[in-house]
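Step one of this worksheet: look at the structure below.
Only a single protein chain was left out; the remaining protein chains are all shown in position.
All chains are identified by letter, namely A, B and C, in their written order; residue positions are counted from 1 within each chain.
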Amino acid sequence: MSERLYFCSDYMEGAHPAIMNRLIETNMEKTGGYGFDTYCDSAKERIRQACQCPEAEVHFLVGGTQTNATVISCLLRGYQGVIAAETGHIATHEAGAIEAGGHKVMTIPHELGKINAEDVACLLGDFHSDDNRDHMVMPGMVYISQPTEYGTLYTLEEVEALSAVCRQYQIPLYVDGARMAYALATPSNDLTLADLARLCDVFYIGGTKCGALFGEAVVIPKKDTIPHFFTLIKQHGALLAKGRILGIQFDELFRDDLYLHIGDTAIELAQMLQKEIKDMGYQLFYESPTNQIFFVFENEELARLGEKVEYSFWEKYDDNHTAIRFATSWATSKEDADKLLAILRK
Amino acid sequence: MSERLYFCSDYMEGAHPAIMNRLIETNMEKTGGYGFDTYCDSAKERIRQACQCPEAEVHFLVGGTQTNATVISCLLRGYQGVIAAETGHIATHEAGAIEAGGHKVMTIPHELGKINAEDVACLLGDFHSDDNRDHMVMPGMVYISQPTEYGTLYTLEEVEALSAVCRQYQIPLYVDGARMAYALATPSNDLTLADLARLCDVFYIGGTKCGALFGEAVVIPKKDTIPHFFTLIKQHGALLAKGRILGIQFDELFRDDLYLHIGDTAIELAQMLQKEIKDMGYQLFYESPTNQIFFVFENEELARLGEKVEYSFWEKYDDNHTAIRFATSWATSKEDADKLLAILRK
Amino acid sequence: MSERLYFCSDYMEGAHPAIMNRLIETNMEKTGGYGFDTYCDSAKERIRQACQCPEAEVHFLVGGTQTNATVISCLLRGYQGVIAAETGHIATHEAGAIEAGGHKVMTIPHELGKINAEDVACLLGDFHSDDNRDHMVMPGMVYISQPTEYGTLYTLEEVEALSAVCRQYQIPLYVDGARMAYALATPSNDLTLADLARLCDVFYIGGTKCGALFGEAVVIPKKDTIPHFFTLIKQHGALLAKGRILGIQFDELFRDDLYLHIGDTAIELAQMLQKEIKDMGYQLFYESPTNQIFFVFENEELARLGEKVEYSFWEKYDDNHTAIRFATSWATSKEDADKLLAILRK
Partner (left out) sequence: MSERLYFCSDYMEGAHPAIMNRLIETNMEKTGGYGFDTYCDSAKERIRQACQCPEAEVHFLVGGTQTNATVISCLLRGYQGVIAAETGHIATHEAGAIEAGGHKVMTIPHELGKINAEDVACLLGDFHSDDNRDHMVMPGMVYISQPTEYGTLYTLEEVEALSAVCRQYQIPLYVDGARMAYALATPSNDLTLADLARLCDVFYIGGTKCGALFGEAVVIPKKDTIPHFFTLIKQHGALLAKGRILGIQFDELFRDDLYLHIGDTAIELAQMLQKEIKDMGYQLFYESPTNQIFFVFENEELARLGEKVEYSFWEKYDDNHTAIRFATSWATSKEDADKLLAILRK
């Protein structure tokens, strides 16, 4: 097993050493549960500062699907659904968690995982001018991912446009930031945490895929956007008893801007791999700016690759070809990246 | 803060040092997600052995409310509810998670947190002979906690009786073992994990309160009792991406019978405290055999105690008195127990 | 069959002849669906007048369980439950419809089907002063029935007290008026529709048991108490396509105060029966002022009665006796009442 190379996802390792050290140091301390401890307090304050949003509520949940299901069901009223890309995580790989909470995911077409303000405005305009709208699900919020499931990034301008449409229709904009650190580490990215705090109603800063053992930090820039959110988190099974384990992790991630740079090597290595693999003559599926890169392989070649390398199946390309994903993480080594290139060169 | 004593709950510390060491050792390894890793495999195998149930399914979830909500909604059909003690955790302190999943908690009276087979049989008999039963919620499973929320224990005989009633009516028996290690460490306990595997349809072995950072191990003695449980765990937001973190913790807890003894000092200290505090003349609320002990304090005296000691409010006793709980954990020290006694002696 | 006497419920016949005539007269007219027709408009206006509440919203639904499930799920937020008597219809005979909508029914003790303001205030006070309240279901509304399931009536004073508690805690008071016509026809009743409109946030005026083929009129004194209620009615499967059938029925029921008197003979006959049967020496279960009366019968005697009369089983009284209910309706004849007395006299 030790000989295999792992590029299948960005959650294959444990946590950043700084987190592990802090967990060890604090292990035998006694603190209150459910997030009422000084570590959570400190982590929340650091996140507020990183978001330049001193009034923001911050809540720590455990995982991404859980966070999406909890936040979305809390933001929507019974007669509403959530607008998302057809490729949005909530629409595809969350086992129907949103619908299990009672709400329709109202999908719209995407371009490499992104939706645009025009399409959202169109859907909202059509709904509100439809004679039958009272028999239909009202679009009640917008969900996007940054980076998207395709590894692409929304620009500041694009999120400003989405935010403007949402505010025109008085519905919340929610951003799933499961891989936010990789967006923040991407040189071309121009969308900061402060921008998100200004433009969104709720967003989450991913820990699980970005250096933590687990954990997602939900940021609600305007207090009381979700009344009794603590109770609702509990009800959704998303309240960690030893809440400080989340606090400690995010306190470390936001100490000295670690989170802003924890994705740096992942981006560098992924971009290096993307360029090199393409230069070897492999077919790029599409150009990705972040830590997930996508290639089309001939199926027999892929079978051979699979003997040595773990990758992700992305989609069938044609009868003889398959699109796959390689993902790097904060923990990927240059050495492994070079080994992957060596294997592909043969 | 360092001067305060903490006896308010059994989830105030991190994890057992063996767990922390193993997490550190394995931190940079790369494994698959969602429980598909060798640590989970090993932990599951050890739990199967501890339960003497080689065919059991084992699933790792994150927390107790989450586990209860997920298991119960999966075991019940739409027309059914769950029988529980009025004091059952699902009936009181889970923020309505069972109802949020669509099911009624059908409470029956308790004796120090325990329900008995006769009452369950009576409720089931009454239901099935009621002319209006088709307009009513069918009792579809039984929920008990071992130890109970009151720190009391079911005997083997009592669980055999409950199991017999459930099997007569062909409904599952489910045991919430959030504090199972403390039951197993109690000298008077005669209910083993193997008994539970024989008598229950689903039960969980608590990690969060028993030496882990977090985590609960759901044991399903008979395979496929819950079809597609993996997907349902995911849908409930209860699937940890880095599943190995759960596997590693339970692998340590079940290495060399650690789990069977991790509660030993907690029980010894709690029982010592119970005896000593009672001997000082304080009013025992009731005798508890496990790590949660209960006393009635005069309110002014309690206010003074609160300046130095963290305890749990249990219930109002009368206008001038309050029942409180002291809890010990696997991490409680003899030194702290002695300090508590010293404070109470004054 | 024609020889049996039917006193088992108040929904055994069709509709009041005035309704049937109007349905025949209007049968081939063409109108819009879903309540957008002049019959619904007229019926709503008459109900507003009867309630002395010119601004009230009125919605027509089909049945009682449906109405309760729809209204309650719309009034509550996700973290809330509904306070009701242990004997409340929503707590006992609606097959778990409230829980299926995600909410706990928080039962409190009753006295002949009624709850009182003190108990409600106590539950609310306890909740809001509980340290663990954020882990618990918040009581978010109060449900009562008028008349109750026991045939008893709330007085104006009692509902004023309940309303005051609700307003103090800013939670809605909802009244299930499935048998409202029988309350309004009871001489001792002092609670008018106008009182209900003044004191409640939502209530419904029952049609099914009060002279209609089916239908319940939901009255919301303050507009927009439930935003997008139409859509939510549709979502709950409670929107009748040919809405005018409901409009026509309620338009007739509220023409010339028919609804206020449609229960008169039912009350007279039930009260006459109650007095006479008691005078014969049968054991009154308790004194009821309305159209449901309750007696305790020796079981063998009851078996004989059952050969000739349909009654409702109420509850087991002791090993040899059973409490039963006789119900009259707007359609019960003096002749049938006399026949019942004749049978009982033998």
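Criterion: contacts are C-beta pairs under 8 Å (C-beta built on N, C-alpha and C of every residue); 3 or more make two chains touch, one makes a residue touch a chain.
These numbers were taken from a predicted model, which means no experiment stands behind them.
Peer 1: Which residue from A:14, A:35, A:63 or A:78 sits in contact with the chain not drawn here?
Peer 2: A:78
Peer 1: For the chain left off this view, which of C:239, C:324 or C:337 is in contact with it?
Peer 2: Final answer for the missing-chain contact: C:239.
Peer 1: If I consider the whole complex, including the chain that's not displayed, which of A:15, A:100 or A:219 touches that chain?
Peer 2: A:100
Peer 1: Counting contacts across the full complex, list the positions on chain A that touch the omitted chain.
Peer 2: Within chain A, the residues touching the omitted chain are 78-79, 81, 92-96, 99-105, 131-132, 134-137, 313.
Peer 1: Name every residue on chain C in touch with the hidden partner chain.
Peer 2: Considering the whole complex, chain C reaches the absent chain at 6, 8-9, 11-15, 17, 20, 23-24, 26-33, 62-67, 69-70, 94-97, 100, 208-209, 213-214, 231-232, 234-242, 245, 310, 331.
Peer 1: Residue by residue, what part of chain B touches the chain that was omitted?
Peer 2: Given the touch definition above, chain B has residues 73-74, 77-79, 102, 134-136, 138, 227-228, 230-232, 234-235 touching the missing chain.
Convention: only the chains that are shown with their structure count from here on.
Peer 1: Please flag the chain sitting at the greatest distance from chain B, going by CA centroids.
Peer 2: C
Peer 1: Starting from the mean Cα coordinates of chain B and chain C, work out the distance between those two points in Å.
Peer 2: 42
Peer 1: Averaging over Cα atoms per chain, report the distance between chain A and chain C in Å.
Peer 2: From the centre of chain A to the centre of chain C is 50 Å.
Peer 1: Which residues does chain B have that touch at least 2 chains other than itself?
Peer 2: 94-96, 100, in rising order.
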